[in-house]
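All protein chains but one are shown in place.
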Amino acid sequence: MRAPYAKFAGYLAILLVGLAAPLLFSAYQSQMAELWLFIVFALTWDLVGGQMGYNSFGNVVFLGIGMYACAAVQVGLFYEVSTYNNARGGGATVFTFDLGQYLEGLAIGLPVGAVLAAIAAAILGGLVLGMRGHYFAICTLGLGIAAGQIANGWEWIGAGSGMVPPTPPAALGDLSRFYYFLAMALAIATFLVLRWLYTTRFRLAINAIRDNEDKAESMGLKTTRIKVMAWVIAAFFLGIAGGLLGNLKRFIDPIDTAFAGATFGVWMVLMAILGGKGTLWGPVIGAAVFQVVKETTWTYLLGWQRVALGLLIVVIVVFFPQGIMGYFRERFPARFGHRVEEAARPDRAEETTG
Amino acid sequence: MSTMLEVENVSKSFGGVRANRSISLKVEKGRIVGLIGPNGSGKTTLFSSIVGTHPIDKGTIRFQEQEISHLRVAEIARLGLIRTFQQTRIYGRMTCIENMLISTSQRGGSLVNLFQVHNPEREKQAEDLLAFVGLHAKRKLQAGSLSFGQQKLLEFAMALMNEPKMLMLDEPTAGINPTLINGVIDRLKQANKEFAVTLFVIEHNMNVIMNMAEHIYCLAHGELLAEGPPEQVRNDRRVIDAYLGAH
Partner (left out) sequence: MLDNIQILVQAPVITLDLVLNGLLIGAIFALAAYGMALVWGVMNIINITQGEFVILGGYVAVVMGMYGLPPLLGVPVAAILLFVLGWALYHTVIFRIVDRDLFTSVLATFGISIVLQQLMNTVFGGDVQIADAGLGTVLLMDGLVALAEIKLLAFALAAVLGATLVVFLKRSRLGQAIRATAQNARAARVLGIDTDRVYAATYGLNAAICGACGALVAMAYTIHPYLGLPYTIRSFMIVVVAGLGNLAGVIIAGLGLGAAENVAGFVLGTQFQLAFVFLLLVVVLVWRNWRLARRREYLK
């Protein structure tokens, strides 16, 4: 029984590295916190895009809903949201939050954001998940941009000038470390929930939808309901990630942070495909590789970042669609539990093969 | 003997092409009924109309006394009426055993059991059925890597896994190695007897269908041409003409 042992050691090592990282490389704390959130992005995208074959360009909707809802709750528990937002930057000095208020706001805001995102996914999913793949993809592209445009015009949440989540009290100390650990906890929780989910019949159901939805329907599966459930699960975790990201960035721009289809929205897809669609570890690896590459090269690519991003998408989609995990799975199928053939069970096998 | 499926005056056109013209037929419970006819006579269209793939223009379709012509594919499947396809449809990137496990009956199944991890009983049933069609050795293989004939057998096993009341098979022996055809016929008959599944079978191979069915319907040009026991249909002048292309 060496394999489970090694697995356990592997998990432990990741946990220890994760815990020690902010202490060792405190300069990169917020980038590392972002990495944990990216892992959540990629994992939740892959649940629907990779495992179920419904590629979404609009998952940022749930990120944005979580982000705004969390910030609005954090503020709204103690002040009028519209006056807070009208004060813009000046609000930071007038509207203060003490430690208790800050933590209370966060403790209520994050779950509220998650639940609202999940509800939005249930409603939107019921409407758009009846369509097949590519219609869904383009429809979600429209949803993401429409959401950003609406937030951009909605005064209550600050419209185009954005919204500043509550300023944390000084007592909380180094804030990015605090959020680093929250992000890490969220990523681990997401990973564990999905890992469990992928051992259940639910995975078989969404894989069946990916492989042949007509067949799944003709076998009586409640496909639309299953699809909506998958999207709701993804939205729930994205909603929390949104709440954290807003507080980590300390500023919510409707189009560049909350409903950021051009950045986070595309990155989600890219990270999942890069790592390997339809695998558990693929999105994690994809997110890690992407974030490291992005952080090391982004500053040198000034002005050409999006060109590089677009080229990267084309290159990966065209030449490397199986992703890193898929590549290894093709090279070493045995390591991934794919067997070629086993000894036949004696009972009736010969009859048909004979 | 009660009626399992009753099709009455069903018509279906695609644009100007009238694929089915007021077709009426009956499938009694527990029987094996055949549906034959030359290419393009509307057999597969009729199957699709029955299981709800497309709307019908006219007529009624009753399954166990219940009108189903307005229901959708998955709803009809949950009533216990399952079909297989001429071009096999399986879940290509999942293993055979996974294909089986997700094919269980969805009748009254709540969504809660979606989150079950293990169900030894179901796993045993899946393995037994794979053995039944002779695919047990390939259970851990990706279904997409099987040959066409093997996929056909897998699809048949998946359909049985669903524990249907009635199974509609679209050319179950087409594309299967001729040496295996007798095995397939045995399996079908056995399924009919042991699992008490009513069978409604489209078949091109006359020997196969004559050997298997108790009652046969013959379509030509979208219309019901003849019906009766195999011997009678085989000797029917109109059927012979239709197959030979004479008018």
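Note that the chains are named A and B in the order they appear, and that numbering of residues resets to 1 at the start of each chain.
Here, a contact is a pair of C-beta atoms (placed from the backbone, for glycine too) under 8 Å apart; a residue touches a chain by one contact, two chains touch by 3 or more.
Quick caveat: nothing in here was measured; it's all calculated off a predicted structure.
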item: Residue of A:Gly10, A:Gly100, A:Gly130 or A:Pro333 touching the missing chain in the full complex; value: A:Gly130
item: Residue of A:Gly10, A:Gly100, A:Gly142 or A:Pro333 in touch with the missing chain, whole complex considered; value: A:Gly142
item: Those residues of subunit A which, in the complete complex, touch the missing chain; value: 55, 57, 127-128, 130-135, 137-139, 141-143, 145-146, 149-150, 152-153, 262, 266, 269, 273, 303-307, 309-314, 317-319, 321
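In the analysis below, only the chains that are shown with their structure count from here on.
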item: Between subunit B and subunit A, distance of the C-alpha-averaged centres to the nearest whole Å; value: 42
item: Of subunit A, residues touching subunit B in the complex; value: 197, 199-202, 204-205, 207-208, 210-212, 214-223, 225-226, 229, 278, 338-345, 347-349, 351-353
item: Subunit B - residues contacting subunit A, complex; value: 51, 72-74, 77-78, 82-83, 85, 89-94, 98-99, 101-103, 105-107, 111, 113-117, 127, 131-134, 136-142, 153, 158, 162, 180, 183-184, 187
